[in-house]
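Shown here: the complex without one of its protein chains, the others still in place.
Each chain carries a letter (A and B) given by its place in the written order, and its residues are counted from 1.
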Amino acid sequence: MRDPSFYIWSAYAICVLVLACIALRPLASLRTAKRRARKLQNQLVDHA
Amino acid sequence: MMIWLSMQRDFCLAIRQASDTLMPAVFFLLLVTILSIGTGFSMHENSISSIGAVWVVALFATVLGMDSMFRRDHDDGTLDQFLLHAEPLALCVLARVAAFWSISVLPVVALSPIAAWMMGLQSGLVQSLLVSLLLGTPVLALLGAIGSALVLEVHRSAALLALLVLPLFVPVTVLGVSVAASSVVGQPTAPLILWMIVLLLGTMTLSPFATAAALRASTEY
Partner (left out) sequence: MVSLSTIFHRSGSSRFFFQGSVAWIRWLYVAGILLLVVGMIWGLFFAPADRLQGESARIMFVHVPAAHLSQLVYLAIAAAGVVWLVWRMKLVDICMTALAPIGCALTGLALASGAIWGIPTWGTGWVWDARLTSTLVLFFLYIGLIALRGALAGNQRAAMAVSILALVGAVNIRIIKYSVDWFATLHQPGSITLGGPPAMAPAFLWPLAVNVLGFHALVAGAALAAMRAELVQRDARTDWVRSVLNVGPKQAP
């Protein structure tokens, strides 16, 4: 059997990476959505 | 009554546009040729892989025509008549799929013994290949109907349609290839054929309703 530590570490690293993406992506898109909504609402106010 | 009229119309259109109708069959033979060249003419050495090749090629030839299953009816307004008609939409869908299958898939199935022969399949095995294709391709057409109804309003939908329906084709492909493959090994094929009939009947019962719902989703909103 080969030395498995390389495989173990790479599996854990990929897992942490994917989980970080899963957790952070919604937060980033919420920030973007809020900024866009603010901009849009300000435009609507200016228009009115 | 209207079901027969609709099928009659489909057949009539298919005869008038013969070049379109023959396309899947030509495409099928072309794919067989390319596949034989691509595998270095080694297909005939293994019966099971040549059966698998015929199956996959027939599957692709079916997918080719699938995109237009409801498109023409949608463009010329026939689909709106179906939606408004007193007949259940699912029944109209079933008629359309039956017409599609016999116009653009049946020629492919009819050519499959020739393709199998070209790939060096022993003649005793052609029968089970034919049975598996006859039972399997209607399932492909019925599942494809759901997909093509879902992408009806999508511009340039062929790639998306393939992405949606190919995963759905896995079980029937597995069963179809196993029917033919177990006759290669000399195992009884009857139980697998019965399972294919079960799959066909189940798909025939459920898929028209899903297709009808998808058609309503595409047209009503």
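Assume a contact is a pair of C-beta atoms (placed from the backbone, for glycine too) under 8 Å apart; a residue touches a chain by one contact, two chains touch by 3 or more.
Since this is a predicted model, take the numbers as computed values, not measurements.
Novice: Decide which residue listed in B:C12, B:L30 or B:V174 touches the omitted chain of the complex.
Specialist: Only one of B:C12, B:L30 or B:V174 touches the chain omitted from view, namely B:V174.
Novice: Per the definition of touch given earlier, which of B:L134, B:L164 or B:M204 contacts the omitted chain?
Specialist: In the full complex, the listed residue that touches the missing chain is B:L164.
Novice: Against the chain that's been left off, what residues of chain B make contact? List them.
Specialist: Within chain B, the residues that touch the unshown chain are 143, 146, 150-151, 153-154, 157, 160, 163-164, 166-168, 170-171, 174-175, 177-178, 181-182, 199, 206, 210, 213-214, 216-218, 220-221.
Novice: In the complete complex, the non-displayed chain touches which residues of chain A?
Specialist: Touch set of chain A with respect to the missing chain: 1-2, 4-5, 7-8, 10-12, 14-16, 18-19, 21-23, 25-27, 29-30, 32-34, 36-38, 40-42, 44-45.
To be clear about the criterion, only the chains that are shown with their structure count from here on.
Novice: Averaged over CA atoms, how far is the centre of chain A from the centre of chain B? Could you give it in whole Å?
Specialist: So the centre of chain A lies 41 Å away from the centre of chain B.
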